[in-house]
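For reference, the structure is listed below as C-alpha cells.
Yeah, one chain of the complex is gone here, protein chain that is, but the others are all in their spots.
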C-alpha cells in the first residue's frame, strides 16, 4: 500500500465516508471478526483472495467469515474440505453451489476461463480429489482437459492421450495406491508436472503415504508434489504456472 | 519419430553411412551400453537430455555412459550426486567441472541464460543443495537471483527482499530444520513456488522429514515440494515453468 | 510434611476430630477412592491441585473423584478432555461450567487474574485448543492477550502485533498444519515461547506430527513444545513461568 | 526320513562305517558345528540346500560352516551379503568365485540351466541387486533374459521389450526410488511377477521404504514383493515358480 | 492388435455393423464411460479381465461400470472391497452373489476349476481375507485345499498337514498378528509361497504392519508378500503361477 | 502323547466307546470345527487351555468354538477382546460372566487362588487393561495385590507401597502416556517386572507407541514388555513366573 | 530502528565516518557476507546475538562469519555442534575455547552470572548434552546447580536433592533412553521445567525418539520439550524464563 492510498483512506475517514473501524481495517489489510482475521490484501499479494479451509471449523465460524467477505462485495469465494452439513447450510444462507464428492463450496460467479490445464486422474476412486482440483481451477479461471481412469495397469489408455500430453502447458497427476502415474507421465512431457497423491488404497498405502513417497522419489525430473488429497493446492499452483508470461 | 525419419535412417544404413547397430539405436531411440540404455529421445520428449544419477553407480559405469554420450557429440551433460572421487576421475578423463559442495559434475558448454529464477536459501548450512540447484539452472539456461541466509528467525532479512520476490517469475525455497520459510514466502508472492526440504538439522529433523512434512502442509497455497535434498529436481521444474509461454 | 504437622494430625485423630481414615489420608497425602488416589499435596508441591484427565475415564469415575474433591472443600477444579456427555453430567451434578469446543469442565470459582500471557492462534481451526489454553490460564489466575488467526500466510497480520509481542512476558503459539508460526514469532521476542502443535490438517499432517516436528526443529531458540493438542499443558507451564520472580 | 533309511544309518554305524556323531547327525538331519547347525535335509524339503547368510557373521564362522559343508561333499553353495574381506578369504581358502557388486560368493560348480527367467532392472544403480538375483538364478539352474536400464522415465525403452515380456514365464522387476516399473510391467504380462525394491535413492526414499510401499500397493494384480535389496529371495521364488509343472 | 484385426473392425464399421464409437473403442482397447475407461484388452494381455475395486467408488459409479461390462457380454466379473450396501445394490440390479465377510461381489458364472492351490489361514480371525482369496481363486478357475486355524502357537496343527504341504503346487499363507506362519511353512515346502499379512491384531500390530514386516523378513527363502489384507492379489498371483507350464 | 495313550484311544474306538472322529481328534490333539481347530493339548504343553481371541471373529464363530469346548467338558474358558454385543450373546447362551470395561468373558468356574501377583496401575484411565489383567490372573488361579492410581506425577503415592513392592514375587506395571512408572518401580524391586503399555493418551502418544518405546528403553533392568493394551498376556506370563519352583 | 537512529547513520555516512556498505548494513540490520547474512539486530529483538550453527557448514564459512562478527567488536559468541576439527581451527584463529564433549566453541568473554538454573542429568552418558547446556547458560550469564547421574532407576539419588528442586526457579532435565526423569521431577516442583531428550540408548530408542515421545506425553504438567540433543535450546529458554521479572 503506497502513501497516496493510505492518505486516501484517512481522508475518506475524516470525511465520514469510512468508519474508523473500516479505515483501520483497510490500512492494516485485515478484516477482524470474532474468531478470524480476513486477509484483505491476499489477492493483491498472492493473486487470489483468501480461501476458507472448512475442516475443523464450526459452521457458525464459516458462516461469519463468508458472510463478512460477501458483505464487502467479494466474489468467487471457496470453502474447501467442507462437510456435507456445512455445505448445505452455506447453500441455504448464501446460495452458491456445493459439490459433495469434493467437499468444495463455491460462492458467487466464476471468472471466464482464460487458459487450460491438463488433469489426469489415475482411477475412478481418485475422482473426488480430481473434482476438487477441477472446480478450484474453474474458480481460478482455468478450463481443463480432464482425462479420467488412465492408471498404469493399462498403459495404452494413457498412451492414447500422448498428443494431448505433448501439447499441455501444465499437467496435474492425481493418483492413489502406488502413484506410479506421475513417473510415467514425467517421461512423456516437457511442461511442468504437479503430483497429487491421494489416500485411496488400503493396508500398506497408510492413508496415502505410499503414493506420497512414490511421487517424491519419481525418477522423472520436472515434477513436484503437494499434500495428500490436496487437489485444491495443485490447482492454485497450476494457475500460477499458467500465468507466468 | 515419423515415417520419413525412419526411412532416412534405414537408407543411410543401406548406404553404409550408418552401422546396423547405430541405425537400430536411432530407430529405437536408445543407445545400448554394457550396463545402461541411454534414452536418446529424452531431449525431444522432455526438453533436456538424460541426466546421469551418480549415486550407487560405479565410476567405470559413469565413465562408460558419459563417454558414449560425449562421443555422440552430446553437450551440456550433468552427473548428479557424484562422489568427490567420481568427480575427480570425470574431470581427469573428460575435463568439464566438478563442484564438491553440490556433488555435481558438468560436461561441455553451458547454454546462454535466457530467463531468471529466484533462489532463496534459508541458512548457510543449506548451501550445498542450493548450489546444486543453481548449477542445474545454469545448465538449463536459467540465471538466478540467489538470495542466501534469509531464515525466518530474522524475518526482516527476508522482508528486505520483498520487491525481488514480488517481481519473481518462479521462486525456489531451500530450507532444512523446520522449513518454515516456504510458508512465509508463500504469503508474499503471486508466482509459482517450489520447496526443497534439506536434511540439515539433527534430532527430530529425522534427516529432513520434519522439513518435508512442514512444506507439504504449508498453509500458503501455490507451492509444491520435491524430494529432500533434491536441488536438481527443483531446478528442472523451475526451468519448465519459465518456459510456459 | 514436617513433624509438628504429623503430630497435629495424630492428636486430632486421638481427640476424635479426625477419623482414622482421614488422618491416615492426610499423613500419606492421598485420598483413596474406589478407582483413584487423589494427590492431596499436589498444590503444595506443584502449585496447583490435581487436574482430572477426562479421556478414557468413565463418567462414574470422574463423578466420584470430583465429588470427593468437592466434598473436602477443594475449589477451582478442572476436568480436561471431557466428552460432551461427561460435561453435561458434571454440570448437572456439580454445576460449574463446561466448554464444548475445548472439552474442558471447570468447577468452582476462578481466582483473580494477577498476570498476563500472550496467546497466539494461527488459524480459526486451531481455536478449540487455544480455548483450552485460555480457560486453563483463567483457572490459574492468568489473563490473556488472545490474538487469533495470525497464520504466516499473511505475515502482516502478525507484524501488526509486533508491539504486543515485544511487551509480552510469555507467549504461547498454537498452530497446526506446518506450525511455522512458532519460528517466526521466535525471531521477534525476548521472552519464553511455548509451542502447541495441533492436529489440525489432513494428509501428511499425520494428526499433528508435521506441526510437532516443525516446532521441535525451530531455527529460533528460546522455545519449547508440548504434546499435540495440549493447550492445557502450555497454560500450566506459562503460569509457572509468570510466577518466577 | 523313512524307517529303512534310519535302519541303514544305524547299521552303518554298527558296522563302523559311520561314526556315532555322523549317524546321529544324519538321523537328526542336522550337522552340529561350534556356532551353527547346518540343516542337512533342506534340499529334500525345500529344493535347495542351506544358503549361508554372510552379514553379521564373522569370517571364521562362515569358514567353519562352508568348510564343513564342502567336506561332506556338498556342491553349489552360496554365501549372500558377504563383505569384500569375507569374499577374499573364502576365495583364498576354498577357491570358488566372489562378485563384489552383489556381495555374493559361490562355491563349487553351477548346474546346467534348464529354464529361463526374465530379469528387468530399472536403472544402472540397481544393478548390484540385479546381479545378486542373476547369480542366484544361475546357481539354481536358471538362465536369464537380463534386461537393464528400462526405468519408466523413458517408457519406450520398456515397450521395446514387449514381446520378450509376453513370452516370459516369470518376470522379476528390480527397482529403487519410486519402484513404478512393477506396476507398468504388471499391466503387460500374464505370468507371475516378483518385485524387488532396492535401497537406491536418497531423501524420502528412506532406504528403500518408498519403493517397497509403492510395490506393495501396485494397482496391477499378479505380483508380490520381497524384502528391500533381496535379489536372492526373488531368485529362489522364481526358480520355484518355474518348477511348477 | 494386428493389422488384419484393425481392418476387420473398420470394415465392420463401414458396413454399419459397428457404430463409430464401438469401432473406436475396439481399436483403442478402451470402453469410455462417464467416470471410467474399461480396459478391454486386459484379458488378452494379463489373462483376466479388469476387476473393479469397490472401495472409494460411489455405488452409481460401480453400477455404471459393471452394467457396461455386462452389456458387452463379459462374464465372471469381480468387485473387490465392496461395502455391504454396495453389495446389496449390485445383487438387486445384476443378481450375482455377494459375500459379506470378504466384501467380494461376483457377477456371472464361475469357470470350471482346473487346478488347485493350498490356502493356509493362521487364525479364525483371518478368515475374511482368506475367504476373499478363496472366492477370487474360484473366479480364476482354481479350487482350494483350504486349511484353517493352523497358527504357530500349536505347531502340531500345522505339522498334521505336512503331506498336504509337500504335495502343493503353490501355497498361500494368510496371517495377522506376528505373521510367523509364513516362515515356518517356508521351511517345509518346495513350491512357491505367497504371504498375505492381515490387519488382525491390536496395539503394536499397527493395522498389519507387524505381520507385513515379519513376512518381508522371513528367513525362509521362496516366498513373497502382497499388500496387507490383499487376499485378492494373492489369488491372482497363485493362478498365474499355476498356469506356468 | 506316548504309545500307550495312542493304543488306549484306538482300542476305545474299536470298542465303540469313541467315534472315529473323536479318536482321530484325540490322536491329532485337535478338535476340528467349521472355522477353527481347537488345540486340545494346549493345557498339557503350555499349562493353560486355548483362549479365544474375540476381536475380528464373528459372534457365531465364537459361539461355535466355545460351545464345542464346553461340550467336551472344558471349564474355565476365556474370550478376550470381546465386544459388548458378543459378551451379551455369550452370557445369554452359556451364562458365565462378561466384564464390559476389560472386554473379557469368562465361562465356568474359577480355580482356587494359590499365589499372588502385584498389579500396579498408573492412572484411573488405565483401569480397563488392568482389569483385563486382574480377571485373567483370577482364571489362572492367582490373586492380586491390586494397587491403583500410583502414577509418577505424585511419587509419594507409589513410595507409600514400598513394602508391598519389596515383598512381591512378580510385579505387573500398567501405564499409558509416557509409561515412566515401569522404570521407577524397576529401581525398587528384586522380583521380575512386566510392563503393559496402554493406549491411554492423545497426540504424540500415538495410540500407545510412546509408552511402549519408553518401557522398552527402561534404564532399570529386570523388566520386559508385552503388547500395547495386552493385560491378558501379562497375566499369563506372571502366572508362569509364579509357577517356577 | 527509529527515525533519529536512521538519520544518524545516514549523516555519519555523508560525513565519511561510515562506508556506504556499512551504513546500508546498519539500516537493514544485516551484515552481508559471502554465504551468510548476520542478523545484527538479533540481540535487541531476542536478547542474545546470533549463534552460529556449526553442523553442515564448512570450516571456511564459519571462519568468515565469526571473523566478521569479531571484527565488528561483538563478544561472547557461540558456535554450536562444531566438529573437533572445526573447533581446533577456530581456537587457532580466534583463540576462545572449544569443548569437545559438547561440540561447543566459545569466543570472547563470559558475562557475570546473575541468576541460577538447576540442571539435572539422568546418566553419565547424557553429559555431553548437559555440558552443551551448561556452557550455553554460562554464556547467557546464568550459573548452574548441576546435578549429575540421578536417573530414576535409583530414585533415592534424586530424592536426596528434593530441597534443591523445591528452591529452583527453573529446572532443565536431560535424559535419554526412556526419559522418565522428567515426569518424576514434574511431580516435585512448582517451577517451569524443560525436558531435553537425548539420543543416548540403542535399539528401540531410535536415536532419541523414545525419550522424545516419553517427555511429550509426561503426565506431569508444567513442562515442555526441546529437540533431541538440544542442550543449547534448553539453555536459551531457561535464561529467558529467569529474566521474566
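As written, the chains take the letters A, B, C, D, E, F and G, and residue 1 is the first residue of each chain.
One rule holds in what follows: contacts are C-beta pairs under 8 Å (C-beta built on N, C-alpha and C of every residue); 3 or more make two chains touch, one makes a residue touch a chain.
In this text, all values refer to a predicted model and were calculated from it rather than measured experimentally.
Q: Kindly state which of the options F:54, F:87, F:176 or F:233 is in contact with the chain not pictured.
A: F:233
Q: Using the document's definition of touch, tell me which of D:183, D:205 or D:230 contacts the absent chain.
A: The missing chain is touched by D:230.
Q: Pick out which of F:47, F:60 or F:111 touches the chain that's been left out of the picture.
A: F:47
Q: Touch as defined at the start, partner being the missing chain; which of G:93, G:138 or G:157 qualifies?
A: Considering all chains, including the one not shown, the answer is G:157.
Q: One chain isn't shown here. Among F:70, F:91 or F:224, which residue touches it?
A: In the complete complex, the chain left out is touched by residue F:224.
Q: Across the whole complex, list the residues on chain E that are touched by the chain not included here.
A: 122-123, 151-155, 177-180, 182-184, 186-188, 201, 203-206, 209-211, 213-220
Q: Determine and list the chain F residues touching the chain excluded from the picture.
A: 42, 45-48, 51, 169-170, 186-195, 212, 216-217, 220-228, 232-234, 236-237, 240-245
Q: For chain D, which residues touch the unseen chain?
A: Residues 28-30, 35-37, 39, 41-42, 45, 50, 53, 55-58, 61, 65, 81, 197, 199, 207-209, 212, 227-230 of chain D touch the chain that is not shown.
We adopt the following convention: only the chains that are shown with their structure count from here on.
Q: With chain centres defined as C-alpha means, what is the inter-centre distance between chain A and chain E in Å?
A: 37
Q: Between chain C and chain E, what is the separation of their C-alpha centroids in Å?
A: Inter-chain centre distance comes to 52 Å.
Q: Check each residue of chain D and list the ones that touch at least two other chains.
A: 123, 153-154, 186-188, 203-205, 216-217, 220
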